[in-house]
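Every protein chain except one is present and positioned as in the full complex.
Chain nomenclature is as follows: A and B, assigned in order of appearance, with residue numbering initiated at 1 for each chain independently.
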Amino acid sequence: MKPLSIVAALGTALLLTAAGAPARADYPDKPIEMIVAFAPGGGTDVAARSIARYMEKYLGPGARIGVVNKPGAGGEIGWTSVAQGKADGYTIGFINAPAINALVVEGKTKFKMSDFQPVANLVYDPGVLVVPKNSPYSSLKDLVDAAKKASGAVVIGTSGASGSSEHIALLNFQRLADTKFTPAFFGGTAPVRQAVLGGHVPAATMNLSEALQIAREGTIKVIGVMSAERSSYLPDAPTFREGGYDVVVGASRGIAAPKGIPADVIAKLEKAIDQALKDPEYLDAAKKAEIPLQYLASSDFKTFLDRASTDLQATWKATPWK
Amino acid sequence: MIDALLHALPLVFAPMNILAMFIGLIAGLIVGCLPGLTVVTGLAVLIPLTFGLDPMFALGMMAGMYNGGSYGGAIPAILMRVPGTPASVATVLDGYKMTQKGQAAYALQVALLSGVIGSVLSSISLILLSPPLVSFSLMFGPIEYFWLGILGLATVSSLLGDDLPKGLIACGIGLLIGAVGQDISNGTERFTFGQLDLLDGFSAIVLLTGLFAVPPVLQIIEEAVKTGMSGDKLKLHRQGSALSQWRFFTPVWIRSSIIGIIIGILPGAGGSMSSFLAYNEAKRVARHPETFGHGNPEGVAASECGNGADNAASLIPALALGIPGSGVAAVILGGLLVHGLRPGPQLFREHPDIVYGFMLQFLVTSFLLAIVGGLAATRIFGQVLRLPRIVLAPVILLFVTVGVYSVNNSLFDLWVLLGVGLIGYVLERLDYPSAPIVLGLLLGPMIESQLRLALTISGGKTTALLSTPIAVTLALLSAAILLAPAWRMWRERGKTPVIEGAESR
Partner (left out) sequence: MEVTPEASTPQGRSRSLAEIGFATLLVATSVAVIATASTYPAESAAYPVAIGIGMAVIGCWIALREILRRQRGNPMQGRFAEHAPRLAIGVAALVVYFAAVSLIGFILPSLALCVLLPAAVGFQRWRLSAIVAVVCVVSILAIFVYALERPIPPDVLSPFLGRLR
């Protein structure tokens, strides 16, 4: 190609894209950007890349979803770019409640929860409280009694940082139990699991999916699950509610879009996600990996997010975590 | 176990699975040698594609990619002073100097062979020693990690260079940069100046790339050499063979492999630490430590061997307990899960053929790496050096730019790269050593956070820091390493005459 013809081709290409307003009947007619607010290889990233392949299948022939990682600031950078994205259905992203709600409640973000249009929730992974197998504590009550005897003497390791969903769960727990625990922030799941297995901390919080395997092996004991009902993956583990403390906290992963995207586009995405989650091949992989899938359609997902925000506001008022 | 290994053999050597290992190796070499792309990125893209495939095929690709990627990082480190992965930074120190001395091919061969030896020993320890190593790794809590960090920092005394205060400053710069970002235990934002991009601190890969890759670009421009390296200098047979010098390298290999394996099985110690600590140790015990950093092949051998030994070892706690020993192991763990392979002791009972097959794949890919890497690295990558040097400057810059951008998808990081690069250039011209910066950067955050965790758990009692045998051992070792040079100096005081005016040598 001669230089001139390259310029001409470029010019035409630019004109074409500028002129072609998105015809919604053909949605999607160009690649959809799926923003992940965490680095490649993380749990959310792998979930996104997996579901993206199956969503493409059900969005129609030729549909393409590109996963774009925008990690940093505990997810805030990526979520900001979802909130500020164009509301045409070509920018969607994964949001992780209640971490995202917590950031908004702290009041430093450039976005509000109302800047997002919830599309569908995919995963709900309840929090758990675990102790080493030879621990003197065998129930929540034991732990609370010990903490009441010497306030702050019971250390609980958490995989998150200050303000993470686990930390907030702990704050709620100690408020309801009227005592005080000392949180130790390990900043990652691997180190906290190692610490509780090695008996370096007397107790720890993490998500159910992260505790499942070692709990089944019996090397740690799950003394409380932070969900409304017992988990089918670990039916022997009691819930916090059964112990008399109404703590329901979990990490969720769902897909949202910038607010104002056309209703028919939401419907299309919603349907594709629902179908993808029912795809036998995907379902098989998810079951094997014991991913706690929980599909919520757009309206239910919105209710769920609203509830998380209200709860967090109440906690923030009583015990600000930062 | 022998039974399981024998059963796994036909699986491992099935033609399709050998193909998988080759694909993984080559993909790993590519992502490894490009700065900003890591094995983690490669695996993240790969895993969803393996959903419907046979587990052994998928695992073969993963094993290949892990081993290929760790050597891939050494290639640009040696040829262009661009650390392809954070773990290859220690390789830069001597590898690039060897290239400048016209020993590029030899340096690549030393790196490859050392990496292979490290991975082989690591794979063997994965197959044979998993249970005892797992219980050893569980003995490490915050107290032990704290002392491990101190031990690492103590070995820095051997890297401080000829000018003590400058070495200390360099270390301090690394420690300070490591302190940038949000304090996870109370949310305090340290030195972020309201910048969202700094909340998680600087990305290590961005800093290290800027520190090591940008200054030589400026130097190439200054020198403006318009010719390339002659093809002759890239031929190996003129430069000696690392294989025939195995006696010379064996002590380095053994020490580095042990260090790599120990760091590998500890989830709280970052992966890139192993190559650095191995390098430190090699320099510390060397008869002529002053030759390190000036093109000593032992430096390359130690770094790459430690790096290779980290790989399979980081899977030991991952397979046995579900606790990944490194970022890559974490992703591999995710990959195992989608194939229904749930880590833990029962994995060895329920799927012994697959587990031992996977371990064997690690071993096999280590050997395959010797072939693929040996053929590809010098014959293909090395030829880049035949380009006129001045043309290499923009080429390095292009790859570094796109790589750094893609780490966080952020333009901010490009400016960090530029800033750090310029500071790096000044530091270099004023003889501030770069190695202590890296060590400060890697170890500082670990020392601070683990110390605070240890004190939180003990309720503020400092005596708890010396309450376990491992902690005491590590503390004594650190003290010994710190005091050894002082002791030597005191003993040799008066023996060597002090030469005044040595500056004008």
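Note that in this section a residue touches a chain if its C-beta (ideal position, glycine included) is under 8 Å from a C-beta of that chain, and two chains touch if they have at least 3 such contacts.
As the structure is a computational prediction, the values presented were derived from the model and not from experiment.
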| item | value |
| --- | --- |
| Omitted chain's touching partners, listed by label | A, B |
| Residue in contact with the excluded chain [from B:Leu9, B:Ile23, B:Ile169 or B:Ile258] | B:Ile169 |
| Hidden-chain contact residue, picked from the options B:Ile30, B:Leu129 or B:Ile258 | B:Ile30 |
| Identified contact with the non-displayed chain, of B:Pro251, B:Pro394 or B:Pro469 | B:Pro394 |
| Per the touch definition above, residue among B:Gln383, B:Ser406 or B:Thr468 touching the missing chain | B:Ser406 |
| Touch residues of chain B, complete complex, unshown partner | 30-31, 34, 36-37, 41-42, 45, 162-163, 165-166, 168-169, 172-173, 175-176, 179, 183, 185-186, 188, 190-191, 214, 217-219, 221-224, 226, 387-388, 390-391, 393-395, 397-399, 401-402, 405-406, 409, 411, 414-415, 417-418, 421-422, 426, 429-431, 448, 452, 498-499, 502-505 |
| Hidden partner chain, residues of chain A it touches | 9-10, 13-14, 17, 30-31, 64, 66-69 |
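Just so we're on the same page, only the chains that are shown with their structure count from here on.
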| item | value |
| --- | --- |
| Approximate Å spacing (C-alpha centroids) for the pair chain A, chain B | 31 |
| Contacting residues of chain B [partner chain A, same complex] | 40-41, 43-45, 47-49, 51-52, 137-143, 182, 184-187, 196-197, 199-200, 267-268, 317, 321-325, 327, 330-331, 334, 337-340, 342-346, 408-410, 449, 453, 456-457, 459 |
| Residues of chain A that touch chain B when the two form their complex | 39-41, 43, 45-46, 49-50, 52-53, 68-74, 76-77, 80, 152-153, 155, 161-163, 182, 184-187, 190-191, 193-195, 197-198, 200-201, 213-214, 216-217, 219, 281-282, 285, 288-290, 321-322 |
